[in-house]
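Only a single protein chain was left out; the remaining protein chains are all shown in position.
Up next is chain A:
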Amino acid sequence: MKAGNNVGNIVTINNNNNNASQGKKESYFSEIKKSEIGLLKMNLSNAVNERDAEKIKEILQRIIYFMTIGMDVSALFPDVIMVGSSNNIVIKKLVYLYIVHYSKSNPDLLLLVINTIRRDCTDRNPIIRGLALRSLCSLDSETILEYANVEIGKHLTDFSGYVRKTALLGLAKLYHLSPKSFDLDTFIPSIYGMIMDQDPQVIVNAISALNEIRPGWTFTFDLVQHLMSKFKEFNEWSQCIILDCLSRYKPSNEEEGLEILNLLDDRLSHSNSAVTLSTIKIFLKYTDDLEEIQEQVYERIKEPLITLMENSESNETSYTILNHIYLLMSRSPKLFNKYYKQFYCKYNDPMYIKTLKVKVLQEIAANQTYIEAIDEIVTELSEYLHEDHSLCKQAMNAITDIAQKHKKNQEKYPIDKHILERIFLPFLKTTIDTSGGDGVGDHSGFINETILSYSLICLKDFLRVYPKHLNNVLPYITSSLLQYTLPPQANESILWMLGEEPNVQEDTPYIIEEFFKDHFDQQPTFIKIQLLTTSLKVFFERPGEMLPIIRDIITKCSNLSQDPDLHEISLFYSRILLLDVEKASSIINASKNQPINSFLEDETNEYRDKIFDEFNTLSVLYCKPSLIFIKSKEEVENEKNQIIENQKNYLLSITNGNNNNNNNNNNNNNNQQSTTNNSDSKSIIKQIESSPSNLIDTFMLEQRPELSPDEFQSLWLSLEDGHNFDIQLDRFIDNSEIESVMSKEGILCLAFGSVNDQTKLYYYARQNIVDDPLQEQNQTNGTPVFIIEIIIDEKSLLMSILFKSPLLKTLHTKFIPKFLSLLSIPIPKIFN
């Protein structure tokens, strides 16, 4: 159905900005000036004094807008939270949005908000209670844990379902914030209890919460019964979640499983593809050991799947479904045999769908016994040859593959002949036709080089399986092919074919000669090797004609300036030729005329079973099990620890010299070279820098990096905190002291100043990537910039340093050590 065929008119709320925001609309889009924050601050406090809710709302909207576009308005935190006590729900929502966004950077001030939140948690309006709870748990700070635990505990029994469902997900958030301080004993039983709630959304959120807190928990039989009886009340998203849990449930016996399936049968007719896929997953899981029933299940699910793929208005969904269809075919290869026409590509399908459809068609044809169907599919695939490059290639491969798969039936059905005559030969014929007429009377215009090259490439694979057809193909392999610009693989294929049957094409030696003289030098090595091998094969059959040129070829190939591979092979060939021509012939021709029956790539993918277990997840779309692409929690932790460990060891090795070297583990064996008795860290650094295989030797900073204050600001806002350090100083250190050391190494000062007894210094540096080609290949995505904020409390003399960079690994392993070692010049205390 076309989306445009909507009948009637949809009731829509008009987009009428209220007067207040309309007036200010202009300024939303204007550039933000530095003074804007001050102005906002002033306006906000004025509005609060005037108790003008409209005005407050308007100012808050502006603040949120700035926040949205990535500008830092966190300075307004104290002012915004003051407004939070307003009774206006829109103001509340805006304030909470702001607070949640900046909670991380202002953990101390959060305590000021807590009271407002707690008051809102007791508001009469359930929506406000829900809002307050949701925001409370979203504050990304451990300071709130204590309060949140209390409030959540209270509201798990709220009389409004809206609040209860919010509280449940709040629990999940708290658990993620700090699994250690989560009170499992109290909360887990209450969550279980709430699965029996009246409200469907509460039930589902209880299940989701358990999924988060106790991953891998499973339903009990009673629970399944309870949920199934209420199943129709859940919305589609909830059904998906329940179905997903149900697929983990193991029915105690066959009957029970079948009973559940019966209850779920109607879900297969659901128009929501997510529900249908989830249901299919259960069907497949429950019948895993019951072969006969599983067959029936396959029969049952194929229609719904096809309808979903066809009817879906979104290509993305069709893509998901198609991927699942493709996966199912690995289990039941003949399942969609009847439906092949559904997989014909439409002209306006996006490429990712076409690609998949070709794959499905190929699979269907390969497992098809119905000859007409194979024929139709091959014809259909040949239509795609005129399309885009990649599709042409894929279709050609598919056709070749189909031919190979049906080798066993070639007596009954000579598909190889069909394909050869209908697909491959016509393209080759045109090359002769056009060259014969010298390209003048070309009513067909031109040769489609794309198709020509792909058919040549595939011909090689085709002929390896059906060598008997070489005789039919070779007459068309003439020197006229050489006038086209073909990809190397196509040239390789031409040469290979010539070598297999040198006598069929009369011109064989001359084609080789022409190729050698005109094209040899610009070819990649594998073509040169192929040429060498082919010329030898031809030489054995037609020595007279080849003799004049074979010597040139071997001489040229064995020239030292050639690729070592080629050089070695040609030496090898010339030596065996000298020893015994007969023997050489039998060695070089060893693989000739031995048809290949199956290609290694076709063997079943070992992952497919694993992927099957993860039906209806991303694994199916990536065609690999989740183990491969999902990082487990431990891995992430390990990586983090590794980095920290490295850094510690590194610092140790600097400070303690050789004394502690035996403590170093393998992670930093590089550092072990830094053995010296000199405890002066500065000189050790120099030594380390001069040793070639060291950690920081390849790490260079640009001497004069450039970074505008605006860039700095946007970077600072967009990056996560990289690392921070606290150092207790003995005396106050002036910026000039630090700057003098840093600037020598390319770490420049952007700004510094003192506010409220705090001195803030901002530095930046940029890595000189050119000098470091190997190390950073994987990380070229981010700009190698390091930005540093140093805050020195003038009273307590506590110096805290915060590093940020898009390249966290480099930051940790390279930059921070360097920075600290530099800092140790004015502050030698760092390493004590």
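We take it that a residue touches a chain if its C-beta (ideal position, glycine included) is under 8 Å from a C-beta of that chain, and two chains touch if they have at least 3 such contacts; residues count from 1.
Criterion: contacts and distances are computed from a predicted model.
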item: Name of the absent chain as recorded in UniProt (options "RING-type domain-containing protein", "Ras-related protein Rab-39B", "Clathrin-adaptor medium chain apm1" or "ATP synthase F(1) complex subunit delta, mitochondrial"); value: "Clathrin-adaptor medium chain apm1"
item: Full-complex contact with the absent chain, from A:146, A:316, A:580 or A:734; value: A:316
item: Listed residues A:232, A:731 or A:795, member touching the removed chain; value: A:232
item: Option touching the unshown chain, where A:154, A:214 or A:270 are the choices; value: A:270
item: Candidate in contact with the missing chain, chosen from A:64, A:81, A:110 or A:210; value: A:64
item: Full-complex contact with the absent chain, from A:125, A:143, A:337 or A:367; value: A:125
item: Residue ranges of chain A at the interface with the undisplayed chain; value: 1-2, 5-8, 10-18, 25, 28-29, 61, 64-65, 68, 70, 88-90, 93-94, 97, 124-128, 130-131, 134, 140, 160-163, 165-166, 169, 172-173, 176, 199-202, 204-205, 208, 212, 232-237, 240-241, 244, 265-267, 269-274, 277-278, 303-304, 306-307, 310-311, 314-317, 319-321, 341-342, 344, 346-348, 351-352, 376, 379-380, 383, 386-388, 390, 442-443, 445-446, 448-451, 614, 616-622, 626, 629-631, 718-720, 781, 806
